[in-house]
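Encoded as structure tokens, the structure appears first; notes follow it.
For this depiction, one protein chain was excluded, whereas all remaining protein chains were kept in their positions.
Should a chain be cited, it is by its letter among A and B, assigned in written order, with residues numbered from 1 in that chain.
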Amino acid sequence: MRKFVSLLALAALSTAGLADAVRARSDAAQPRPGGSITWGVTTEPSCFDPHRSSQQAAFFVARNYIDSLVGKRADGSFAPWLATQWSIAPDGLTYTFTLREDVAFHDGETFDAAAVKANYDFVKKPENAATAASLLENFTGAEVVAPHVVRFTLSRPDSTFLESVSNVKLGLISPKALAKGDLCGGGPALAGTGPFVFERYVRGQSATFVRNKAYAWAPGYAAHHGPAYLDRFTFRFLPEYAVRTGALTSGQVDVIEGVQATDVSLFADQPDFTLLVGPSGASTSFTFNINYTRWPADDVRVRRALRDGFDPEPIVRQVYLGHVPRAWSIIGPANPAYNKALVGAWGNDIAGANRLLDEAGWTTRDAEGFRTKDGRRLRIDVGYPQPYVRDNREILIQGIQAALRKNIGLDLNLRIVTAGEYAKGNATGTWAIYPNTDNPSDPARELWDMLGSKGFLYTNVPHPDPEITGLIDEALQATDPTRKRALTDRIQALGVEKAFIVPLFAPSWFLAAKKRVRGLSFEAGLDSPSSAYDVWLEGA
Amino acid sequence: MWSRIASRLLTSLVVAWASVTAAFLALHALPGRIEDILAGDVDYPGLREAIAAEWGLDRSLFEQYAAFVSRIAGGDLGTSYVLRQPVTEIVGSQLWPTVQLALAAGVLAVALAVSVALLTAGRGRRARKLASILELVLASTPVFWIGILLLMLFSFTLRWFPVSGANGWTSLVLPSIALALPTAGLLAQVLREAIEKTLDQPFVTTIRARGVGEFAIRARHVLRHALLPAVTLGGWLIGGLLGGAVITEKVFGRPGLGSVTLGAVLTHDVPVVLAVVLLAAFIHVAASTILDILYLLIDPRLRAA
Partner (left out) sequence: MNAPSRMPAAAPGEIAAAFPPGDLPGLDRLRASKPGRDWTSAPAFHLSALFLVALLIVAAVPSLFTGYDPLTGDFAEGLKPPSWAHLFGTDRLGRDVLARTLHGARYSLLIGLSGMAISVVAGVLLGILAGQQNRLLDEATSRIFDVLSSFPGVLLAMLVVTFLGQGMLNIAVAVGIAGIPKFGRVVRAQTQLVRDADYVTQAAIYGLGRRQVFLRHVLPNVLVAVPVIATVYIGSTILTVSGLSFLGLGPQPSTPEWGVMLAESRDVLRVAWWPAVFPGAAITLTVIAFSVVGGVLQKRFEGRLA
């Protein structure tokens, strides 16, 4: 469920400014332990087990009770976490991690190399059907070298592997809990090593966490060390925008995630509230992925006309009231791998788009004013799976639909489809346009997900473009960072140039909180709000 | 009378079986293989095969159906494909909040309807007109819309009630009002007409002649007569309340069967959908059986039949 996936980044500048401001304020008062908060969130995870989930909303919840071997910093580098150090063999095929020796799982089990091996083996084992296994494509096995040294072997070099190790999906769960199985329902049974212990899950309502008093193994980038400040905190599932906003303004919750654009003014620069706009920058823009093998979009002129036939800027500004920027590339603007050269390089050329369609033979019009050729209307479906519709994105697409109709006579047919219809289109490679953002991971992995020959969109499409899929395969194996950067830049450019992708906007997380809630921030590796580890209450 | 109830129970078994079988077939006839849907946007070699094997989707449809029926007969509703929890546990934990909401709304709707009807039936033209316009507007307004307006006024602006959850009675007030109002609108109209008709009956004139006060006549004698149609409607409205609960729960962020059902149908979570279907059939049967008994209690004349 990549759509749940979140979001990106605001323009780097405004981001840095905000982050500085937040930091400056936090410095003024000293964090102190104690207190509890309630946090209203948009989505109730369908599964709390990070190995099995594919919802972005579940990952940011899971970070509170699940740690990883390494952590990812905002600049894309890696920090020690449960592993104090690691080394990669020159051939790129073995990774050796030295583990901390003072770590214990919530259920009292010891954290050691055997526990790491148990987790990776569990995910890799096909019968377990764990979604996280997609990150272990090249992983062949784990070996306990010493009680606190573990070695992973790969079948071929994988430039994305360390990033995968840092991912919460490959976070560590107590082997005893793993053996019991079925951890989706959360609760104390889901024992990780994180700063909070999963106390209770009330389906349809809330999930509650209590402080892990023994916690002394925060990631290298954390703002503090030792146990978390809060005694306890609760996620409250409030799917309606108006309800979340109202719950915060009336004081019934302390923090909300998912503030919509029209409500931003209630919290920004207000004496009682703080607004945090969160680009963590690990993920992709919201894009149209156009199936370039399907009529009529198999004609590059039609795809380019769609790409250039409207100006995304005013539509994005109107729907999100200027709080998020339009996008220029598949990769989000705050991501270190963002190809800045694409800014201003394409789009909004209505005359050119009309010329392209004329050239392509779409010269006649039907009664409703849409272009036709050989009696068929120029129509392309946008199949948006119902469970993924959120964040006013269907409104944005309606705006584009209206603009394309008016500007170039193209019928962009937005259809909310069932999960089944989507799965069928995907399994047969017959989908037309798929609107989405991708799960945060390594940029090469994200490009592979959406455009690679075996990524989830093109795996069942008969003849994906050899040029772009070839470049992606190369990027996945390029262990030299400069070479990899050149490749991912080229792939981003090619995606837009051939109009396989139309980037729309760069989503952001919007958090609002009461002033007294401090220490909220965003985490790069998750591309979402951080865990509540650094959060504290003024006057607690 | 008991044989009537017994035969109703027997046919209800048939109804339950037919509902579940129809739902089972429909779910499997839908576009999209279940393993593809469960895999979602994740893909790697062997994933779909593993999912199919895990849930027995690789067996023939008949085998799956046979396994399903024998499981149900043994009281096992299976495991949710998506939530990966026993269905009995999921439905069991969500049943009470929904029943609580529907009950509270039902009681409130009946209380409102009875008082409005008693107060306005056969009284001044203006009061009746006002009441019936109000009832009509309530009965003709979408439930979610009423819910959002109530929230904005009483939770966000006046801060009298919490916005959501199932913590204590205060969180039940607004959702049950939202759910009760349209129902109360319908019920009050029917009830008032029934009362007015009863007021025209000769026996009322007789009682009046004995010098019994107007309110006593209405509350003690007329209401009893007017109750029968109201009870019939009440049974019918149970379905409406349960359906409305799906929407009300979403507005107020309440736990309950509504969100579980919506999630399950959207993700083709077959075991959960089938459990909800079974439950709906069961509630329908239970409600109509109770109604049968109620009739007999309210109207002794029927006992002879």
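Keep in mind that, in the parts below, a residue touches a chain if its C-beta (ideal position, glycine included) is under 8 Å from a C-beta of that chain, and two chains touch if they have at least 3 such contacts.
On a predicted model such as this, the values are computed, not experimentally measured, just so you know.
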| item | value |
| --- | --- |
| Touching partners, among the displayed chains, of the absent chain | A, B |
| Option touching the unshown chain, where A:181, A:220 or A:314 are the choices | A:314 |
| Which residue of B:30, B:77 or B:109 touches the chain not shown here | B:30 |
| Candidate in contact with the missing chain, chosen from B:19, B:88 or B:289 | B:19 |
| Option touching the unshown chain, where B:34, B:114 or B:242 are the choices | B:242 |
| For subunit B, the residues touching the chain missing from this view | 11-12, 14-15, 18-19, 22-23, 26-27, 30-31, 125, 128-129, 132-133, 136-137, 139-145, 148, 152, 186, 189-190, 193-194, 197-198, 225, 228-229, 231-233, 236, 239-244, 246-247, 250-251, 261-262, 265-266, 268, 273, 276-277, 280-281, 283-285, 295, 299, 302 |
| Residues from subunit A at the interface with the omitted partner, ascending | 240-242, 245, 260, 262-263, 266, 314-315, 317-319, 386, 389, 392, 394-395, 397-399, 401-403, 405-406, 414-418, 421 |
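The rule is simple: only the chains that are shown with their structure count from here on.
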| item | value |
| --- | --- |
| Distance between chain centroids, defined by C-alpha means - subunit A, subunit B (Å) | 39 |
| Residues on subunit A engaged by subunit B in the complex (per definition of touch) | 1-2, 44, 46-47, 49, 52, 54, 126-129, 131, 133-134, 137, 182, 184-185, 202-206, 236-240, 242-243, 246-247, 249-252, 386-387, 418-424, 426-427, 436, 439, 449, 454-456, 459 |
| Touching residues on subunit B, where the partner in the complex is subunit A | 30-33, 36-37, 39-44, 46-47, 49-51, 53-54, 79, 82-85, 89-90, 93-94, 97, 148, 151-152, 155-156, 159, 162-166, 249-256, 259-260, 263, 266-268 |
